[in-house]
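The complex appears here without one of its protein chains, the remainder shown in place.
After this line comes subunit A, so read on.
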Amino acid sequence: MSTADKKGLSRFQGLGRLLDYGKPYRKGFISAFILLAIATAFEMASPWVMKIILDDYIGKGNHDLVMLAWLGFALTMTYVGSAVFQYFQSIIFNDNALEVIHDIRQQVFTHLLKLPMRYFDSEPTGRLVSRLTNDSEVLRQMFVGVLPAILRGVLKLVGIFIALALLDVSLMLLMMVIVPVLLWSMHLYQKLSHPVVHGVRARLADINTALNESLLGMRIIQATNHEQRLCNTFAEKNKEWSDLRRKEINVNSLLLMPFGHLVQTAALAGIVAWFGWKSGYTTVEAGTIYAFINYLARFFEPFRQIAMQLGSLQQSLVASERVFAVLDEKPEVRDSTKEQADNSCPGRLEFRNVTLSYDGQHKALDDVSFSVNPGQFTAIVGHSGSGKSSIINLLMRFYPHQQGEILVDNAALQEMGETELRQSMGLVFQEPFIFTGTLHENISLENPSISQDHSREAAEKVHASRFINRLPEQYDHIPGSTGQSLSTGERQLLSFARTVAQNPRILLLDEATANIDGETEQYIKDALITLREGRTTIAIAHRLSTIQDADQILVMDKGKITQRGTHEELLMQGGHYRDLYLSQQAEEQLQADIGGHAHDSTETKAEPKTEAVA
């Protein structure tokens, strides 16, 4: 019970927090509220005008046509006035709500960019994208649907009660009984529908996950004759969804619209009884009854609308919980004053007894120490999972380490400013990130000091110009999302050009494992040498043939450096490195031979990736 209360409370707090985002737009919301009040006043006036027409003219047989025409005009104006103010009110509400959502989105996006890498490892891309777009879109409903419905509802109810009191105070008091009944039904609805609505959403997410996975693996599914069983499990999930969905429908039909109508008609019967009984000892005017019934019909409308918005409220609260969960993630805090990279520094790197664990249990790096002198080339080899990538992860400050020190030019890595760090270190990814934008933008990374000519120069240095010049738009070519229109090798070369243009003093290289054929392979090898010139380089190597001229080779195993030295030294030492070298050499020779046999190069184009939507 107490946990449920707490949950309710936190939900309420989430609501308050959500509303706080509206504060900067207070003026807009207040003016919309004023317009809403005027619109409501107009609306409240029309039954009253009707009552006058019925009682004073029609009922009494008063045939003053001029006066009647005026009253007819006044009645029309109540409708027109209400409509016009209503229109502007809703537009102002909406415009401000859109601004609020825009603000929330910006904030989430900015915040997301500051979160530690660990967070991105734990959350699938689709889910995070959904927080930024779908969930914040749902929040909009809070400001354009739920809030106005509640405000309008309260205003209307106040107006109606005033009008009813003017007509008949005792009946007005009797009518108050309806309020708790309606509130109770709304509360009950909330309680019953919450788990069901959640369930339906969760099942739908399950269905989407299953679908996404099956579509991606359809070839293997078919090859293993797995279709029928898969269809069966899918049908089960689908069945769970439909069962819950029907439950949701049942709850909705029991407690929403039909229930409101039931109470309304019962209240109608009450009014009839009241006036019928009253007519026994006093005169009752038809117009009063009519106006009462009319106000009563309007009385239910706010409840109906609020009830209709309850679903949205529910969804908005769930969505806001998700959005706030992102915002509540602790960002990485960096307080450093030094912002610009000092390129006169030589670029010396040192790891002193560094230990890193991603999960707090297993050590990804275990007491690792090494240093790299300025301009030197250090290569790291080892099995996957041996800790090679962790060294780069630490240098890029993607993750914090637990023990030891990492020094860049004898200053602690942690103390470096963000810009300083990023300008000093150039990371070449195994799979380069090509973003939507021109090739020039992809090379310059929108650094204003890199002109189109600079990009061109950089591309020429690493042979990327060869394929760029073949494109009709050349440097203005837009490679599409995830660089679909470029081959693996072309993307590699492009990322090299990017690094040359940025000119970092330290180069971190995560060698690509993908097989690239023929010519391009040769160009890449060549470009790698250009890339290393004049830079301190740390390379994760998969092919030992590319690192024989390294000043230092670190052999890693299970998070420790097991061997270190130059290529020759390590070969002499014997052990893991030599085994690796020999086995790879046999292979490389063969591959070179097959490659040499080829006439031209055919490379695999990138498959467009699709993410499951959370």
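One rule holds in what follows: a contact is a pair of C-beta atoms (placed from the backbone, for glycine too) under 8 Å apart; a residue touches a chain by one contact, two chains touch by 3 or more; residues count from 1.
Everything that follows uses one rule, which is that contacts and distances are computed from a predicted model.
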Options "Multidrug resistance-like ATP-binding protein MdlA", "Stage V sporulation protein AE", "Thiazole synthase" or "NADH-quinone oxidoreductase subunit F": UniProt name of the undisplayed chain: "Multidrug resistance-like ATP-binding protein MdlA"
Chain not shown: contacting residue from A:174, A:293 or A:471: A:293
Touching the absent chain when the full complex is considered, from A:19, A:188 or A:204: A:204
